[in-house]
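Complex shown without one protein chain; remaining protein chains in place.
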Amino acid sequence: MDDTALPHSTALHPAVPAPRLWRPKAKTGLVSWLTTVDHKRIGIMYGLFALFFLLVGGLEAILIRTQLAVPNNTLLTAHEYNMLFTMHGTTMIFLAVMPLSSALFNFIMPLQIGARDVAFPRLNAFSLWAFVAGAIILNIGWFLKAGAPAGGWFGYSPLTSREFNPGSPIDLWVMGLQILGVASVAASLNFIVTIINMRAPGLKMMRLPVFTWMTLVTSFLIVLSFPAITIALVELMMDRLFGTNFFNVAKGGMPILWQHLFWVFGHPEVYILILPAMGVVSEIIPTFSRKPLFGYPVVVFSGVFIGFIGFGVWSHHMFTTGLGTMATAAFALSTMIISVPTGVKIFNWIGTMWNGHLRMKAPMLFALAFIWMFMIGGFSGVMHSAAPADAQQHDSYFVIAHFHYVLIGGSLFSLLAAIVYWFPLIFGKITSDRWGKIAFWVIFVGFNTTFFPMHFLGLDGMPRRTFTYDTNMGWNTPNLISSIGAYMLAIGIAIYMSHLIYAYFKGPKAPRDPWDARTLEWSLAAPIPEYNYAVIPTVHDRDTWWYEKQHKEEIARERKAHASEEAAHGGIHMPFPSYYPFLACVGLLVGGLGVAAVPFGHKLVVAIIGLVIALIGIYLWALEGNEGYHLHPSKEELES
Amino acid sequence: MFHPKDSSPRDLIRRSRRLGSALFTALVCLALSGCSSWLDGPQSTLAVDGPVARAQLNLFYTTCYVILVIFVLVGGTLAYAMLRFRARSKADEHAEPPPQSHGNPIIELSLVVASLGALVFIAVPTIKDIWFDYDVPKAERAEALQIVATGHQWWWQFQYPQVEVKLPYGGQAPLATANELVIPVGKPVHIELRTADVIHSFWVPKLAGKVDMIPNRANHMWLQADKAGYYYGQCAQYCGLSHAVMRFRVIALPEAEYKAWLANQVKPAHTVTGPEPAHVEQTVFKHYKQNQFGFSDKWMATSPTSTLNLWRAKQLPNPNEDPALIAKGRKLFQAKTCFACHTIRGHEGIGVTGPDLTHVGARSTIAGGLLENTPSEMARWISHPNLVKPGNIMYESGYIPNHITFQSGDVAALVAYLQSLK
Partner (left out) sequence: MSNHSTAVTADPHLDPTTSTGIPNKKLLLWAFLASDCMFFGCLISTHLIYRLHPAPDNIDPTKVFNLWLTSGSTFVLLMSSLMMALAVNFIQKGRIVAMRWALAITIFFGLIFLGCQFYEFHNFVYEHGMTITGSIFGTTFFTLTGTHGIHVLIGVIWLTSMLIYSFSDRFSKADAIDIESMGLYWHFVDIVWIVIFTVVYLLEFVR
């Protein structure tokens, strides 16, 4: 590239330290949040955005359930309903559960490995803002005349081709998912490097907390599976924008190809959603049983095994597409196999509780409910692996019941557990255990009331993605019960959210390590300083913090020695905050909207403007360098 | 609930398991009896009438049993652990931590082996069924009825390639009908699955599990009805705006009745002639709300046999037909360009974009299985297609965008004409 094309080409000249002038200085206020590179602040923002979208997706679900409460309902039109179920799925998966896991990865994982930040702090900020850009593009359709995407979260071709869906909504869906993919892959690369390269001394891989292990496996899954959907979306976008023939039936295109590419991504995605949850539960159950995790290596390796086999089962989403006998049999068997490591985890959680002292606090209740609900969801999953039986269950409400047991009963319950569990560490306040338990029971009952009847609906032949059903199909009662349950679930979530908000503003201050926990992050007292650890800890055992609590004198001696060593090296190195990751994401947003929402003829101009903004951001990001400043913790900080 | 000090742990495990499983069985029985009315709908996969669906159901039960056993064992242990080891008091919570044990490889390994063993019980019948469901058994393949089913947004075309009919302007083509597939009882039916546009999925739960209709992909399936009946089917793959209302029926008839039906279908459209009847009742059409249930109360029946009789009634000739009104309707069918999309063999219709209407009067439903085939519902369909089935082509590129309007009485005439096509 010609360097005159760079608007800040002077920055290339060594004599001008231009980038330094552009460093944000604010430590508080909006700008400080937009430019932060602190993994804890980024984690909190991920969490808040995710909870917001959880509520949006929940509202969509409530509308869906209201429409289906009675047969032949006219609350929603077919088009409104189709937009709602499309966006409900897309929102819950990509904008609620994944970023909620990401929030925990960001906040907790570096603390668990005794690091002061992730490996690439600015890349981390970029991931967050790219996620926000993607979320905006996905949802902006609600405010446009053409409406939100209505092609289903799976976007099966050729329904999503220009012939059957000519408007901008599908383009928004494609661009939104592309940018979310960039965000997820960038974040995952960062986590991989962080976990492999930034562990505290003594923290061998087989001493990593299980949550960190699952972060690592999940990150690998994201890095390896997202390219498949990226290519699928690229091909779809090429078809839509340039009239290519990937899925053009008239020219010999095969829409089945979309399904393969989509599910090569889509099935690992299922594990991307559930493995972090398993990691969380593997932290909470030992803590509240006051015992180490039963069979740590088995839990770890079963997680790795799930991640690995997760790439070999995608076609079980396609048992009804006429795969042929051999392929169907192969995928049926591989699907059965993958249930074994999942079962192993359940055995190990029970083993952890065996002979323990179970303290039934709110996080523990959510974690135990996770095991129960995940077990039910897992069992109906095994039922699906019997391909011929699945021919009846596929795309029926039985499947809806199955994956909500896995995704709400599984992922969401454990994430709700995680929020309550780590709340004292993140916000320095204790949540009310009583209200946590009330929220839990309302959510638990509401959830089962909503989704258990759906098993029966599916077996009674109700297909999914239908905006209405006739009154003579025998589906009225279960649907009504299910809708009542959905309202109860919503009330439960409302109680849960309120008890968090109350705790944040009015809750009692949390002491250090309120749960008598086991992993390293609990050695810190909230609020955690920006450098996390005044002295980088040395790890002696799998349950590091538990060990430290048993060996206080040895640890104190060690800390003293390390502290003086570190002071001799010039103190704690902290990275500067930066404007440029945010700027690059503004470019992504403009470019994405340019490709998707702008009419033909102007697309190119807006897309290029977006690209140029993004490039400027990336160049300045590269040129400002990765310098930082040094901090010297005070004496009491060092000793605390 | 339990008092660990009173009895040995082994005793307790036994007792709690027994109690747990008894409780669970009771719950399941209660649930099943309470919900049995939830499982006998017209699309129930648990009350089946054909070998394919039955094989799938048996496999489903097998998976159910295996899983129930595992659930009782694992769930029982989990429940026991939760109850037995929970801290019962504040003092308990702050007691000395229990021994910090790390696991037991022998237990782990045996559990892995046990779960693999349990899977064999599912895997073997699964493999067997995959081959059974794939195609008509070899011995019967030659005499199977061949059907080509084509999914359209949002209706179904069924062709009988073994039955040729004469086309209006010469040539032969397979017999084609729409939305109601009529088959003989006890004979295997091999169905080629095609689509005219997007992906659909052919699903008649009581006869067979679904198989998708995918563009550029030669899918097929087979099914067989064991007894005469009227079976509900529905598209199972999201196919756009009106996916929810893309329905159809499969009607299984005893061999003789099937032959008679076929003989009538092959004939060109029925033309009503003769003197005007003394008294013709003027049809009064109801006013409809959007998405209103399109069937009369007698269709609340769920048994395939009783609904079959409703279908049979539809095969009988209409009483009191008005030849003049019907003739007017036939003219309107041309004037309003209906003929360009719909075939009516022997009459003017030549189009193939929409369903074949040669014998539409003898069908029990219209609009893709969505409405009962009565004059009143047909009038609703013709006058407000987009309210009945949003986004359908009759509306999208049909007469409403062409500003075709109906004079008073036009709809009644069209309805009378179409109803006469038995």
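Every chain is named by a letter (A and B) in the order it is written, and numbering of its residues begins at 1.
Convention: contacts are C-beta pairs under 8 Å (C-beta built on N, C-alpha and C of every residue); 3 or more make two chains touch, one makes a residue touch a chain.
Quick caveat: nothing in here was measured; it's all calculated off a predicted structure.
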Missing chain: touched chains present in the view: A
Among A:34, A:69 or A:118, the residue in touch with the chain that has been omitted: A:118
Sole residue of A:74, A:197 or A:498 that reaches the chain not shown, by the stated touch rule: A:197
Residue of A:223, A:337, A:445 or A:638 touching the missing chain in the full complex: A:223
Residue touching the undisplayed chain, where the options are A:31, A:75, A:146 or A:238: A:238
In chain A, positions touching the absent partner: 1, 3, 12-15, 116-121, 185, 189-190, 192-194, 196-199, 203, 223-228, 230-232, 234-235, 238, 242-246, 248, 251-254, 257, 261, 264, 572-575, 619, 622-623, 625-626, 628
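Basically, only the chains that are shown with their structure count from here on.
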Between chain A and chain B, centroid-to-centroid distance (C-alpha), Å: 37
Contact footprint of chain A on chain B as seen in their complex: 35, 37-46, 53, 55-57, 59-60, 62-64, 67, 70-71, 74-75, 77-78, 81-82, 85-87, 92-93, 95, 97-105, 107-108, 111-112, 115-116, 119, 122-123, 125-127, 129-134, 153, 193, 197-199, 201, 203, 205, 208-212, 214-220, 232, 234-245, 289-295, 299-300, 302, 390-391
Residues of chain A that touch chain B when the two form their complex: 71-74, 77-79, 81-82, 150, 152, 156, 158-159, 164, 249, 252-256, 289-298, 320-322, 324-325, 328-329, 332-333, 336-337, 339-340, 343-344, 346-348, 350-351, 353-360, 368, 371-372, 375-376, 379, 382-383, 385-396, 453, 456-457, 459-475, 477-478, 546
